[in-house]
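Missing here is one protein chain; the remaining ones are kept as they sit in the complex.
Up next, subunit A:
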Amino acid sequence: MLSSNIKGVANGFPLLIEVEKVVEKQVDFNEDFLRNLFVKIEWKALVEASRTIGYTELPENAESSMLDSDEFLRKFHHALVELHLEEGALVCPESGRKFPVNKGIPNMLLHEDEV
């Protein structure tokens, strides 16, 4: 979900997710990377995003001490880097504007009047 998390804030606000298809990719586990990212991402947004796509294992709240737990790290890793939104949309909660996702590539292009 890292992508949606990043893309979600691409326009300055967290986006909601509409799911048509999710794919799982196996990615090597890197603890340092997760620790590093933990301080940079919005945990709540990740929990929300993961839930929408059907992954409910992440705890509601997280603090850095939890990074010492292997179990926590693995769940974080799975949600963050192994789950991908393949088809669906990212939706702006305020305007309802949809950014379609096809073949795993979200289209964040704005219309002229939105720039």
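We adopt the following convention: a residue touches a chain if its C-beta (ideal position, glycine included) is under 8 Å from a C-beta of that chain, and two chains touch if they have at least 3 such contacts; residues count from 1.
We adopt the following convention: contacts and distances are computed from a predicted model.
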item: Listed names "DNA-directed RNA polymerase III subunit RPC3", "Tubulin delta chain", "Methyltransferase-like protein 5" or "Geranylgeranyl transferase type-2 subunit beta", with the criterion being the UniProt name of the chain not displayed; value: "Methyltransferase-like protein 5"
item: Touch criterion as defined above, residue of A:16, A:91 or A:108 at the omitted chain; value: A:108
item: Contact footprint on subunit A, counting only the chain that is left out; value: 2-3, 6-7, 9-12, 25, 27, 30, 32-33, 37, 39-41, 81, 103-110, 115
